[in-house]
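Notes for the one structure printed next.
Excluded from the complex is one protein chain; the other protein chains are retained at their positions.
All chains are identified by letter, namely A, B, C and D, in their written order; residue positions are counted from 1 within each chain.
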Amino acid sequence: MPDLAAFERLVGIVGAVGDDAVVTTHHRGRRAEIQVRPDVIGETLERLRSQGYTHLMSLHALDYYPDEPRFGVLYELLSYEHQDRVAVKVRVPLSAPRVPSVTPKWPTASFQEREAFDMFGIVFEGHPDMRRILLPEDYLGHPQRRDFPIGGEPILFTGNEQRNPGWWK
Amino acid sequence: MSTGWYLAVSAIVFAIGAAGVATRRNPLLILVCLELMLNAGNLAIVAFARQHGTTEGHVFALVVMVVAAAEVVVGLGIVVAMYRNRVPVDVDELRELHG
Amino acid sequence: MDEILFFVAGIAAVVAAAGTVFLRNPFYAVLSLVVHLLSLSLLFLLLYAPFVAVVQVMVYVGAVMVLYVFVNAYVGGGTEPQGGGAPTLRAFSYAIGLTLIATIGIAILGSGLQVIDGSGPENVRASFGSPSEIGELLLTKFLLPFEAASFLLLVAAIGAVVLARRRRGALPGEERMVAALDLLAPTGTGSMREGVGAINPTPGGFSSRITPSQGPSSPPGEHDGGGDDDGDAR
Amino acid sequence: MSSDDDKRDGPVPEDGSAASADREHDSDASTTERERGARVADETSATTPSASTPGQPDEGGGRSTSADPEGASTGAPTATALKEREEDWETIAKRYRADEATIDFSSQLGAVATQDETELLTINMGPHHPATHGVLRLLTTLEGEVIRDVKPIIGYLHTGIEKTAEDKAYWKAIPVVERMDYLAYYFNAMAYCGAVEDLLGVEVPKRAQYLRVIHLELNRIMSHLVWLGTTMLDLGAISILWYAFRERETVLDLFEYSSGQRMHTRYFQIGGVADDIPAGWADKLQRFLDEMPTRLDQYEAMLSKNEIILQRLKDVGVLDAESLQAWGVSGPLLRAAGVPWDLRKAQPYSSYDDFDFKIPVGTVGDNYDRYAVRIAEMRESVKIIQQALDGLPEGPVITGDRKVALPPRHELATSMEALIHHFKLVTEGMRVPEGESYYPIEGPRGELGCFVRSDGSSKPARVHMRDPSFVNLQAFGDMARGEYIADMIATLACLDPLLGGIDR
Partner (left out) sequence: MTALVAAPLGAVNYAEPWWAQLIKAFLIFAIGFSLVPLVLLYERKLLGRFQNRPGPNRVGVYGSMQPLADIGKLLFKEQFKPRGAIGWLFVAAPIISMVAALATMPLIPFSNRPQDIFGTPVGLYGLDSEIGLLIFFAFSAIGSYGILLGGWSSVSKYSFLGAMRGAAQLISYEAAQGLALLGVVMTTGSLSLSAIVDQQGDQHVWFLVPQIVGAFIFFVATLAEINRTPFDLLEADSELVGGFMTEYGGGRFALYYVAEYVHLIVAGAMFSTLFLGGWHIPFWQGAPGFIDPFVVLAKTLVVVSVIIWIRATLPRLRYDQLMSFGWKILLPLATLNALVTALFVVAPWS
């Protein structure tokens, strides 16, 4: 984690992207986090890359249900140079869960953005292949949302369907 | 067995091979039919060698086999090259060789 | 017994030859030729030509026909349209075949050749058709054809290589092989033997070893990336 | 809601080959769904919109109809919505059945296969294939024996562990996350416990940290041994599997001795480890440590001097460090390419800075380097364990914070407070202050990070594992393209993917 001064500097650099680019920041314990507007995420990551944070180690989404904007997408950046990490977060609402994809610039995000789409339904615009990755292609819904129940999910198997139509009722 | 029987088999196979060369359109199969004709010749030669009790016929048959092998190698090379270069593998379609 | 075997092998040879010509699937035609060659080799055996018979199986069946099958499978020859082409041509070719049979039949039956009634000497000498006799003939009386045949084979082999050649190795300009000298080289030559055999990175000194990666100038696989399927990119 | 509905018509087939009948079919389906969506939206509250479909199943295979943003609107299924969903199931099932028959996998093959190449052959390696290390499916395009393109297709082992963990109390989620990467269970537990400890702010006692290091490194040896055996099995050397598993059994016996289980031990607790090591365990461990280097020498005598192995591994599957880093690859794969990045050194956790060890790196980044780096890592792990065992400090093995760790058994009989703590912990679990934490550690396959978000309750609001296998697999296509089939298998083996970790 960068110390407070370095973090302030980073926030300043990111904030220069545009007005209100930085929504909020968080710097406590082991964690330093910059929350930015979704539309500037690509530019933000590029600026951080130029500051030495060259590795996108993890991209994951989370659901702040019932808060709005509900979804968060986290980009965990790592710097080999400074040997520390900084996280970037964007929040998107349920009504428009769209985030610009960073896959063209950071190829490692490809699978992880697809997973976030698969589990949360967050669409990464500009991703070359925005499809489900872990779940079956005909799966309904996005199961890692907080309001998606555990269990009670009828599972459609080919054999069951043919042998016993409507078995799930 | 009389040598005539062997010659009869040889003649029939030769004729079948000749008909095949004329009817087939796949170059690979034309080669195969050529093999038939060569082998028919071989059979006649070996039968005559038995008739005369000399081994020269066997030598001739072996040389024919070598020639056939050489022919096959080149022929198959041409077939593969045709296939690679998207030339239709059908001799009737081969207009390019007509000049 | 000889007669039985002759008729079995002879009929098999003729039927297989007919199959070679009339089967529509090229693969089956080639297989039919294999059966034909095997029955021919049986006929050779009956004619006291063991060496020729075995060489027939070894060279023809074992090598040449495998090559045929190989190329056939490679070219993937579908069933060729038997009915296609000019019907007159087809009729003409069958006529040629029949005429040939007739001509040869007349030649054989009407030639008055005395030999075709006999079957040669009853007891051939022990060395008849043995490898040693054939070898002696090849290297004395037939030396010139022998050498010519070997030269022909060489030319054919080179020709085939040239004809069927294309880019080598896995990728253009890349060829991997087991070179004879590689076998003599000490173990681990040319690789990271020194890097791992003597493990000596600078412990803790990362910043000295690592130059900060500026990120890929052209991200590998933006569109043909290993993981992502390019449904949209097409 | 309605604005989204308007966009539903978006993914009409862009492909010129799509028949007009297909277009009609698409628009029909979306029309009915739009109407239904509107009706549901009327009936249910605004936060629980339509339980409609996320689009049709892919008809062209590759076209991303399921990228439909409408999928985003699947909300809480109320009774009505569930009923709607059931109705949907029938239509979906029918349509799926119809589509299944028309799936054209060639369109998933990307650019290569669509070229006018008649010599290309597509092979579906897996999910049932002896060399895909589980249920990985590789859609492979071959030209002769040469790989022209390969697409990993995953998800066959998806078990929803991240979702399951959200429904467990913090300390009950440990065995759940342990089961993801089933060869690195200590690492999974360590990452998760580390993240939760980070949120709680508890200090782990030194002895517990050392015990953790010992078990982690034993686990690393075990994981690399399995890798060694299976990789060499893929190369055709069958015996080495048994030799590697002999040592692995020893490690597993040690695990069983210390924690009662051979695999998925749940030995690590939040705040420490479950129990102190039993008497005699150190002696057994010492025996193993004495033996292991000679065993490694034996492996190397069998493998590193084997000309065929060298021919098969050298200069195969090469990918330079920049590409690897762009793909997010970490761990031995990256180190084999010459980047000495190891979190144990770079960002030491759990007292790793107390130990003297080295980071083996390669130079070329081929399969041989990957092999050699892992062998060397096992040697280094032995060294670390030796140091940890020698310097094992006395003291408690779990934090004394009664809000986090269970009180000792004997206190229950004497202390009312201990009893209350025990009761609260067992019935409800610990409460973790609100916050988020990402805790990366160096797993045997690379950076294993655990992200935990706490909303202040006794259950984690989000547990995410950044599994190295999942990320590393993305680089596989670049590694394997242009190789022979046999080399692709070797490269996959040297990538060391673990399907339990990939699919989670």
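The criterion applied here is as follows: contacts are C-beta pairs under 8 Å (C-beta built on N, C-alpha and C of every residue); 3 or more make two chains touch, one makes a residue touch a chain.
Since the model is a prediction, treat every value here as computed from it, not as a measurement.
For the omitted chain, the shown partners it touches in the full complex are C, D. Of the listed residues C:Leu45, C:Ile96 or C:Ala148, the one in contact with the hidden chain in the full complex is C:Leu45.
Per the touch definition above, the residue from D:Gln261, D:Gln311 or D:Ser457 contacting the chain not shown is D:Gln311. Only one residue from C:Ala63, C:Leu143 or C:Val162 touches the chain missing from this view: C:Ala63. Take chain C: the residues that touch the chain left off the picture are 1-2, 5, 27, 31, 34, 45-46, 48, 50-51, 53-55, 57-58, 61-63, 66-67, 69-70, 73-74, 126, 130-131, 169, 176-178, 180. Listed here are the chain D residues that touch the chain not shown: 121, 123, 129-131, 145, 232-239, 241-243, 246, 302, 306, 308-309, 311-312, 484-487, 489.
The definition used in the following text is that only the chains that are shown with their structure count from here on.
Work out the mean CA point of chain A and of chain B, and you get 70 Å between them. In chain A, the residues touching two or more other chains are 54-55, 80, 83, 106-107, 110-111, 129-131. Taken together, the chain C residues at the contact with chain B in this complex read 2-3, 6, 10, 13-14, 17-18, 20-21, 26, 29-30, 33, 36-37, 40, 43-44, 46-49, 51-52, 55-56, 59-60, 63-64, 67-68, 71-72, 74-75, 77, 80-81, 84-85, 89-90, 92-94, 96-98, 100-101, 104-105, 108, 115-121, 124-125, 128-129, 133-134, 137-138, 141-142, 145-146, 149-150, 152-153, 155-157, 159-164, 166.
Every residue of chain A that touches chain D in the complex is listed here, in rising order: 28-31, 33, 54-58, 60, 62-63, 66, 74, 76, 80, 83-85, 87, 94-98, 106-112, 115, 117, 119, 121-123, 129-150, 154, 156, 158, 161, 166, 168-169.
Across the interface of their complex, chain C is touched by residues 1-9, 11-20, 22-26, 28-29, 31-33, 35-36, 39, 42-43, 46-53, 55-56, 58-59, 61-63, 65-74, 76-81, 83-84, 89-90, 92 of chain B.
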